[in-house]
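Structure record follows, encoded as structure tokens.
Yeah, one chain of the complex is gone here, protein chain that is, but the others are all in their spots.
Presenting chain A:
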Amino acid sequence: MARKPLQFHLNGSEKAVFVEDGQNLLDVLRRGVGDLTPKYGCGQGACGTCTVLIDGEPHLSCLTLAETVEGRQITTTAGLAQGADLHPLQKAFMDNFAAQCGYCTPGMLLAAKALLDRNPNPSREDVVEAISGNICRCTGYEPIIDAILEAAKSRGFRQFG
């Protein structure tokens, strides 16, 4: 199979890899550059746990052709914390017990970040809408919704960007 060079920015640092024709972004992130934070749930766009931000917009990395991210900025959960400081969303998820098995958490965090970046004062309905493509089997969603609303209120959110 043909292999092509691909360059993109992952959480602020430059990455250069070879990708195969038709290889999806999730695979490139996990196997190509070793970022295991985006998870493989269904591989067909139905669960949301592979969500990453491409230039700030949430995308399902399992359905994204890797070659389409040439030169673009990818954000994964690995890029949320700043050193030892958790991102306000991560902290709110912890404080609200918004994860049990944690499998949905990376996708939830990034769907939430995309929401709060464009709408710092979301209503409960806005939050529900933002995570409606993300399946959680464990928490019953309520703690996740509460966590996102709490993170929106926390003053630290803006500085983290």
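Operating definition for what follows: a contact is a pair of C-beta atoms (placed from the backbone, for glycine too) under 8 Å apart; a residue touches a chain by one contact, two chains touch by 3 or more; residues count from 1.
Everything below uses one rule, namely that contacts and distances are computed from a predicted model.
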item: Name per UniProt, for the chain absent here [options: "HupV protein", "Molybdopterin-dependent oxidoreductase", "Multiple sugar transport system permease protein" or "FeMo cofactor biosynthesis protein NifB"]; value: "Molybdopterin-dependent oxidoreductase"
item: Sole contact to the chain not displayed, among A:Ser13, A:Gln44 or A:Asn121; value: A:Gln44
item: Identified contact with the non-displayed chain, of A:Leu10, A:Val28 or A:Ala99; value: A:Ala99
item: Selected from A:Val33, A:Leu63 or A:Ile135 as touching the chain missing from the view; value: A:Ile135
item: Residue ranges of chain A at the interface with the undisplayed chain; value: 42, 44, 46-47, 97, 99-102, 127-129, 131-132, 135-145
